[in-house]
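The block underneath contains the structure these notes are about, expressed in structure tokens.
Note that one protein chain is taken out, while the other chains of the complex remain in position.
Order of writing sets the labels: A and B. Residues in every chain begin at 1.
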Amino acid sequence: MKKKFWAISLAAIMLISILTACSDSDGASGDSEEEDGVTTLNMSWWGSQSRHDQTQEIIKKFEEENPDIKIESEFTGFDGYFEKMAASASGNNLPDIMQQNFGEYLNQYADKELLADLTEFVDDGTIDVEGVDDTIMESGVKNDKLLGIPTGTNALTAFYNKDMTDEAGVDISDGEWSWEDYEEYTTEISEATGEYGARLMEPQNLFEYYLREKGEKLFNEDGTALGYDDDQLLVDYFERNLELKESEAVPGYDTIQQIKGVEDELIARGEAAFDFRWSNQATALDSAADGKPLEMTMLPGSNNDQGMYLKPAMLWSVAENSEHKEEAAKFIDFFVNNVEVYEIGGSDRGVPIKEDIRDELSADLSETDQKVFDYIEMVTENSSPIDSNFPPQSSEVLGELQKIDERVMYGELSAEEGAEQFRSTVESILAR
Amino acid sequence: MIPKKDGHEKVEPQHPAKKPKDKKQIKAVPPNKKIKSDNKNVTGYLFISPFIIGFLSLTLFPILYSLYLSFTDFDLMGTPNWIGFENYERMFTNDPTFWQAMKVTFFYAGIAVPVRLVFALLVALALNKVVEMVGLYRTLLYLPSVVGGSIAVSIMWRQLFGDDGAFNSILATLGLPTHSWLGDPDTAIWTLIVLYGWQFGSSMLIFLAGLRNIPKTFYEASSVDGAGPLRQFFIITIPLLTPVILFNTIMQVIQGFMAFTPSFVVTNGGPVDSTLLYVLYMYRRAFEYFDMGYASAMAWVMLIIIAIFTALIFKSSEHWVHYESDAK
Partner (left out) sequence: MKNKATKKIIQHVLMATFALIMIYPLIWMISSSLKESSSVFVDSHSLIPKGWHFDNYIEGWNGFAGITFSTFFWNSTVITVIATVGSIASSTLIAFGFARIKFAGKKIWFVSMMLTMMLPFEMVMIPQYIMFNGFGWIDTYLPLILPTFFGIPFFIFLIMQFIRTIPMELDEAAKIDGCNTFDIFFRIIVPLIVPAMMTSAIFSFYWRWDDFMGPLIYLSTPEKYPVSLALKLFSDPNSVTNWGAMFAMSTLSILPIFIIFFVFQRYIVDGISSTGMKA
């Protein structure tokens, strides 16, 4: 009996396994089917709890207005989102609408022609971007194709603790300060308050800004080499930070390494007066700062209007493999043009790209959002277009810069050696 | 106490496994009626058939495909182009970060693996002794392994070894100098080694199961022969535990070399790549630098290294692992 039982169950396991392993490819996971004239779209995004809830609400609003379209959402946290998308792309399964990141991700998807060109939908008015600043729209253009519509904008920001600047008698609210001022103020504040004057500058975004402010670019036009010729620029950047670090006006990497998240940043704890980072982190910083008066202004540099730029917080893209590009475009149009979208989501996906929506919203904004909106207004008037010529290897290049910055700050390399090494490493990375 | 024991022994003879007496009985019978070898082949394959089917239908293709990718310039989303041994060449001749990651990983595995194994064995031995509430202790000690690679661990660990963290406070109360453990490239890797040692629960559990699998009659029999606890430990516990020690050693070597989450969530490889474990670097190459072909090549280099270590351990095990099933 026992013998039979085991023989039969073994045979059953074998049979099932063969059947399931071979019964492939019927039904090839139809990602969109039409029933009763209803089109189903898949849409993916990353985010945190509030964004998931809000986006679902926005989708509901959209479906109410467009009963012939149904949106199925696929959302994840930021960790793993692009891994998931990479897997989907390998199976030709990209969702119809996807939240996309500006920079190397957009460029990578663009190079592989995975995203649909939205130009025709803008031309025929399906997506209404009338009145949106050209510099903003250009950030979604790659290889002469419009591959993404910004969900909203961000900008680099000098966050500062007004109590601490006041204590040292420093005023930077108008955003007019040079790099020399930055050095001076940082030292003064540190002396006056006994805390750090500033957080150590994070090189991956700030060195690029530093170059732009000096009229240079990180990469050349076609992204095949570094865009600046004089290594002295990077040497200066390193030396400025080194000097401040040595006088203990800014912390070294040993302190930075211990920060556990945005909410744990020195400025939120009241241990530094300046912190340069993206404007969309204002909400997180404010909520952790526990009432400390954090203000926003432009980054230092006498040409900061040339250095500053608006960056898409993220973009909406449509997959090339989508069978319902037009319906997907309709959703993007809804997102961009509907004030309710932003009433639900606030500035979670950046500041709205349309001015009339910004104006309409301004009446009932939260205090932080109001601050962010005002700041973006200020940057819009004092900025130049973003550089979108980043090569696919740019994350490796920026990673390399980060590493060299660490070694210089730890004193393992001199500033000159660091600048030289950065150039030679980048050349070999880009030559591949 | 004593009558109970007696009662226990009276039941024992029903268990042929546990009585040396019975053993002798079995040996007295000449081994005969050998099953024909092709019959054995059929039975053997029948038993392992689930594995073979799964291996051929589900596992083999991805593995071979990744081997193929290691000879291509696959960038995660485009079409892979054959480039021969270029990835391997670049790895060995033109990538200092690869060597750095290799160095870090060997250092990490070389210290963390023995530390965890010894720790797990010692705790298992201790838990095998304490009788009351042993279930609770066992559960509590296993729990750290359960929080695994969560964000909670990353935040907590950085809190623990931070400048004003618990670890430094202890040092300060003891009058010892404090240190910026995570911020110093020379010490950051040690925090990860401690983390690995701390999560010893799974190895401990296996050791415990192994200890419990040693029939009590062996100890009882040797007590009759007059062996003390220390002698019992060396002539019974250790030899009978060797199959499990072999298992844990091999699995820990594999896991140690492939460790990824600790440096991913706690230090993210920094400062200055001092905690850049091999698999973390590989992961970055694959998914952040869109260099999947190269990352696949890295995976196969690591596979060969682990395979060599595993083969060596297996080879050496012939000399020190004692299988009751092979015993004469």
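Heads up, the rule we're going with is that a contact is a pair of C-beta atoms (placed from the backbone, for glycine too) under 8 Å apart; a residue touches a chain by one contact, two chains touch by 3 or more.
Values in this document were obtained by computation on a predicted structure and should not be read as measured data.
When the full complex is examined, the chain removed from view is found to touch A, B.
Touch with the chain that is not drawn comes from one residue among B:58, B:118, B:172 or B:312, which is B:58. Contact with the undisplayed chain is limited, among A:53, A:130, A:171 or A:412, to A:53. When the missing chain is restored to the complex, the residue among B:83, B:111, B:125 or B:156 that touches it is B:156. Although one chain is not shown, part of subunit A still touches it, namely residues 2-3, 6-7, 10, 13, 16-17, 20-21, 23-29, 42, 44, 46-53, 55-56, 72-80, 83-84, 86-88, 90-91, 93, 95, 260-264, 268-269, 278, 280-281, 283-284, 287-288, 290, 348. If you put the missing chain back, the residues of subunit B touching it would be 14-18, 22-23, 26-27, 29, 31, 33, 35, 37, 40-41, 43-48, 50-55, 58-59, 61-63, 65-66, 69, 76, 126, 129-130, 132-135, 137-144, 146-148, 150-153, 155-157, 159-160, 164-166, 198, 202, 205-206, 208-210, 212-216, 240, 243-244, 246-247, 250-251, 254, 258, 260, 279, 282-283, 286-287, 292, 295-296, 299-300, 302-303, 306-307, 310, 323-327.
In this text, only the chains that are shown with their structure count from here on.
The distance from the centre of subunit A to the centre of subunit B, with each centre set as the mean of the Cα atoms, comes to 39 Å. Those residues of subunit B that touch subunit A in the complex are listed here as 46-47, 49-50, 53-54, 57-58, 75-78, 94, 154-155, 158-159, 162-163, 180, 182-185, 188, 267, 270-273, 284, 287-291. Chain contact summary for the complex, subunit A toward subunit B: residues 7, 10, 13-14, 17-18, 21, 82-83, 86, 89-90, 104, 108-109, 111-112, 114, 252-258, 260-261, 392-393, 395-396, 399, 403, 406-407, 410, 412, 428.
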